[in-house]
Structures are given as structure tokens and as C-alpha cells.
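Of the protein chains in this complex, one is absent; all others appear in place.
Per-chain residue numbering starts at 1, and chain names A, B and C are given in the order in which the chains are listed.
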Amino acid sequence: MITKSVANVADALADVADGATVLIGGFGLAGHPIALIDGLLEQGARDLTIVSNNAGNGDTGLAALLAAGRVRKMVCSFPRQSDSWHFDRLYRAGEIELELVPQGNLAERLRAAGSGIGGFYTPTGVGTELAEGQEVREIEGRDYLFQLPIRGDIALIGAWKGDRWGNLIYRETSRNFNPLMAAAARITVAQVDEVVELGALDPESIATPGIYVDRLVQVAERPWMRDGVFVGTPEAAVSAASEGSAS
Amino acid sequence: MITKSVANVADALADVADGATVLIGGFGLAGHPIALIDGLLEQGARDLTIVSNNAGNGDTGLAALLAAGRVRKMVCSFPRQSDSWHFDRLYRAGEIELELVPQGNLAERLRAAGSGIGGFYTPTGVGTELAEGQEVREIEGRDYLFQLPIRGDIALIGAWKGDRWGNLIYRETSRNFNPLMAAAARITVAQVDEVVELGALDPESIATPGIYVDRLVQVAERPWMRDGVFVGTPEAAVSAASEGSAS
Amino acid sequence: MSEPLSRTALATRLAQDVEDGWVVNLGIGLPTMVADHLPEGREILLHTENGLLGMGPSPAPDRVDGDLINAGKQPVTALPGASYFHTADSFGMMRGGHLDLCVLGAFQVSATGDLANWSTGGADSIPAVGGAMDLARGAREVWVLTDLLARDGTPKVVGHCSYPLTGVGCATRIYTDRAIFEVTPDGLVATELFGTTLEELENLLQLPLKGASL
Partner (left out) sequence: MSEPLSRTALATRLAQDVEDGWVVNLGIGLPTMVADHLPEGREILLHTENGLLGMGPSPAPDRVDGDLINAGKQPVTALPGASYFHTADSFGMMRGGHLDLCVLGAFQVSATGDLANWSTGGADSIPAVGGAMDLARGAREVWVLTDLLARDGTPKVVGHCSYPLTGVGCATRIYTDRAIFEVTPDGLVATELFGTTLEELENLLQLPLKGASL
């Protein structure tokens, strides 16, 4: 019998090694697996390479991991935000390495890793300083940059609901990088608000088939939902509005 | 106001030119846009290049188009089937050109076209005769073949339901190549069983966002459905079971 | 017009050129103002690259949904007919040329359409590119929306960008508070002037300009 559910976050992350490459889903805090990142903080692995769109918001999630000095290198598209003070400090102090990848290339490189594509050519970034040192190839009259896959040792995924086969659904724009990262890592751990019965998820909207998920942990329901129904909260409003402008 | 709906198949296909490259969705008859292909037959365009997984089943759909001598070239993965007699005759008579592409490479080349990827490297086919004349590149210790995008002048899509923005949902395995082809053509025409109100489709299961669809035609409901509900039919059973084994 | 446009007037002016039925990405920052000024009676679909087509206005304060945000990470809503997709599909949509228009801000934009809007290249600045380079080539039309002059008074419309580029030759039109320019193979063509003359502009920018039906 297939049961991806594990009892708690600590069990799900017990084997993360020092020096691991960790893919962390989410765009800002939407779909960001906060409970798993808190677990990684507690677990203690260090010298990590983190692949995530942003480099932490405020003091929670990835920001907390950065603040604790666990991260050797960030691979991301948009580290600098109004509330990325922990990354900013580390970067200015020369205590963290940064590989800056345009967002669409980052997503596509993760997809390449998950789908066995050896590399691909993108038009994004041609002629810019982010293209320096990269292979340029003219194809059908247009210039492209060669890109390699980005693979992870482990992926931390923020989903909405899952079942014991590991099938996942997301809510709205919290999908973002999560399905790509789930497929791009050797081990994939997902946090969900609820583990539901097999067959309860609509098979047409499962954005991550269970084949990509190794471990599933149920965590507290997101603040703006109650029993799976959107309720909204003024608190959430304040918190989300304070994120500032970033991409 | 955005209204992708057109009155009938003839209007949807009026501008298909001789010599056009036509992407035709479906895997066998599942998701195969029969009504649109019948319309293309009536419309009269000839000297066509058809990109589709198979080269026609029985006497309907793509098979009928082949039988009428309208197709100059087939790009597909699996032409030879128990019921592909029209293609078989044309091929043996030297009256049709064939470009054989492994199914996964075909799908990925269509995806590349739709998503602006200039080319990519696949492990599939390395060391086989289908790799002859193709560029081989070693990446991270493994050999890959270089593949170019496949673009269409027009795509014919077989979906289940659509709305006036052109959003499409599919049923079960009739999804197959359809979302990829919808994105890979200059003009995309979809047939649907039903055009529903905007907002009636689940935004989490729209497999083809409306941005990829130019024209939408409502056609007769598929035989095994009644008013959107699966009913099954012994006739459908007989017809589907007679398809034989193929890929 | 007899004076430079306010930011609101500028966003409103650009919005008038967005055609019925277009799919548009408004980037982050100033261009997002365009959303509030789209003309009545036109149905214009907004794309946000974090994975939503059919974005609606901001929610009421008590209806904020942390799962439903735009590329600037601000809370938004989804219209009936909206669809969600993952980041690779979303950027495929842009890279594949399926959007009609991207509207972008600028540090600098050149007479040949080169755009610099992601980095000032300062030694102490933290680089962050996000979706900017994808957006710069992510649509049939790329319109730049910016003040003509930077805060220090130097022109942002230039012969050659000194800041690191976001995209080469990508801008097709430039909307500023003093003039609207079309980027053509023959250089910039000023199609509208606001409280200035072509001669004044040429002196200010130190660029040859063409006028069109002014």
C-alpha cells in the first residue's frame, strides 16, 4: 500500500544532509512551505544551496533560515525586496553567494530537470550582463542562450490538499514554482492543509501527480481559510499588503 | 468584448490556405477534432502538412482527409495501425511524405514552439536510426539529440467545454496533445461539446487558457455523454474496442 | 497639450491605446496604475506572471486572500473566466509571444528600443531581475511607461543605455510625461507632445527626433 503521509515535519526532513541543494516553492509567501522551512531550521542542516524565486520575506520561512546562517548560496530571480533584510545583510557582508536567474529561465530550468531535458535555448537575457559567459546560439535567425537543468536533492512544497498517493492540488496563484520543483528533486516533501481520501481530489486539477511526491505532512490550515472554505481575515490583509512591491 | 465563438465550422476554417501546416489534436480518436477535420475536408485546402500523433483511424477524421488526397506530408509518431488503411496505401504508393518523430519528442517539440524555446536536447532516440543526421551533444556525461520546435499555421483542437474567452477543459485522456498544439499554432480553432458561461469552468482545471484559442465552435455532444454526463453506449464500446493495438 | 502629464494622466493616456480584447501584462510599479484607467467598454485581460490570466481589481480589505496575489505580491482578485497555471506555463505564455502587450517601467530606454530597468549597476546594490527580462520580450508590443527625466534631471530616454540592459531592441513605444515616442527603424518618432516642442525635446535629450502628425 502506498502511503506518502508521515507523522510530522521532523520525520519528513530527518535525512536532509549538510551541503544539500534545497528547492523551496512559493512566490513570496504564496505557496511558500513555511512549516517545512521551520522544520529545516530545527533539523539543523547547514551549508545549504537554496533555489527559490525570492530570498525571504520578513522574518519567517526562508528569511528565518537565512538569518540563522544556514545558507551558503541562493539561486533566485528576485532577492531584493522591501522586506528582504536578512538576505540583504548577508549579501552586503559577503556571507552568501548569489546566482541570479531570470524568473522564466529559472522555472524552465527546473522543468528541464524534472522532465529529463538535457538543456534548452531561451531568448530571455540575450545581450544582457546575465548572459556573460553563457553559450549563445543562433537558431532560425534569432539568438538564444543555452541553459542547463537545475536539480535538487530535496524539494519543499507548499500545497493545499493531498492524498495518500501524494497527489497535490494548489489554490490560485500559490501553484507557481511548486509543481516544477516537486518534479525536479530527488526527494520531494509537501506540506498540505489537509490530507484527503483517495479519489477526493478532482483528477483534472491535480497539478502535481503523486509520482513526484515522497512525503506528505499535514500542517495548520492557512489563516484565510476555515475548513477548506475561504473566509478572509483582516490580519491576513494587513500582512499581505505589507509585502511591498517585488517580483 | 472578447468572443471567440464562431457560428459554424465553415466560418472557423475559411482561411486555411493550400500548403498550410495543420496541427491536429487527439490520440487515436480520443480528443480528435472530427467535426473540424470534416470541415477542412469540405473547405478544400490541399497540399497540407499534418502534424498529429497518428495517421488516421478507420475512414473518419484525419483518415478521410488522407483518403481525399489532401495531405502532402505527415509528421507523426505512429502511423501504422490496424485501421490505418488510407495512410498505408498512400505511403506504399509513394504519394505521401512521412516524418517519423518519437511521441515524447513530438510533444516536447510542440511545447517548445508554444513556449518560445528555440530548441532543446532529448535523450530519446540516441543511437537509433531516427537520430541519423541529428546533432548529438554530450551534457553532464550523457548523450542527447538536438530538437527544433514544430510550429503550425493552424491547430485543430478537440476539447470538451469552452467559454467565450476561449478557455478549454478536456475529459480524461482526451487531453493528450491538444493543449500543446493549441499553443503552438498561429491560429487555433477548437471544437467543444458545449460553450458555457464565463466563470462556469473550474479555473484550476482549465488546461488551455483562452489566450491560446482564436475560434471556438460548438459541435454535437460526444456519443457516450448526454447533457454533460457520462452515460456510456454499447455502440461506443464496439467502436472503441475495434481500434486495435497501437501507440 | 500645454503641460507635462501627471502620473495619473500618463497612465490614463497609455490606457486609451490598449485595444479591446488584448491580453496585457502590467509588470510591477508604475505600470500597474494602468489597470485602474482602462477605458470603459473594452474587455482587456490582465496576465500576471506568477500564474494568473484574468486578474481583477484589489479585494476589499476583509477579503484579502494570501493565495491570490500579483507579480508585485499585492493581493488581487480573479475575474470569472480566470485561469491558474504554474510558473513555467506562465512564462511560456510570454516567451511564446502570446501576449498582446507588456507595459514596463524604465531606468533608461534607448532610441533603438534597448531597455534598462532592472539594475543601476551600483557597486553596493543588490541585483534582482525577477521577470523583467522575460517581460521585455514577452509580448507583441512592449510599451515603456516612465517620466522623461530621472529625479536628478537626466533624461531616461537616451541614445545608448549606460545601465545594464534588460532587453535589446525590445521597446516598441515609449510613454512619458512630456511626449509619446514610437520606436522605429529610423529612430524615435514623437507622436504626441505635452507642454513642449520637438526642438526643446531634441535639445533636452540630445537625440535626433522625428515628429509625426503633431
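Here is the rule we use: a residue touches a chain if its C-beta (ideal position, glycine included) is under 8 Å from a C-beta of that chain, and two chains touch if they have at least 3 such contacts.
Here the structure is a predicted model, which is why all the values come from computation and not from measurement.
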Interface partners of the hidden chain - shown chains only, full complex considered: A, B
Per the touch definition above, residue among A:5, A:60 or A:115 touching the missing chain: A:115
Contact residue for the chain not shown (choose from B:44, B:127 or B:228): B:127
Absent-chain contact - pick from B:59, B:95 or B:172: B:172
Hidden partner chain, touching residue among B:6, B:41, B:100 or B:200: B:100
Missing-partner contacts on chain A, residue numbers: 1-2, 111, 113-117, 163-165, 167, 183, 197-199, 201, 203-204, 206, 209-212
Those residues of chain B which, in the complete complex, touch the missing chain: 27-31, 53, 57, 77-81, 87-88, 91-92, 98, 100-108, 110-111, 122-130, 160, 170-180, 207, 222-224, 230, 232-234, 236-237, 239-241, 243-247
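Everything below uses one rule, namely that only the chains that are shown with their structure count from here on.
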Most distant chain from chain A, judged by the mean position of its C-alpha atoms: B
Centre-of-Cα separation between chain C and chain B, whole angstrom: 36
Inter-chain centre distance, chain A versus chain C - centres from mean C-alpha coordinates, in Å: 28
Between chain A and chain B, centroid-to-centroid distance (C-alpha), Å: 33
Residues of chain C engaged with two or more neighbouring chains: 78, 84-85, 88, 91-92, 94-95
Junction residues of chain A, two or more chains touched: 108, 122-123, 170, 172, 207
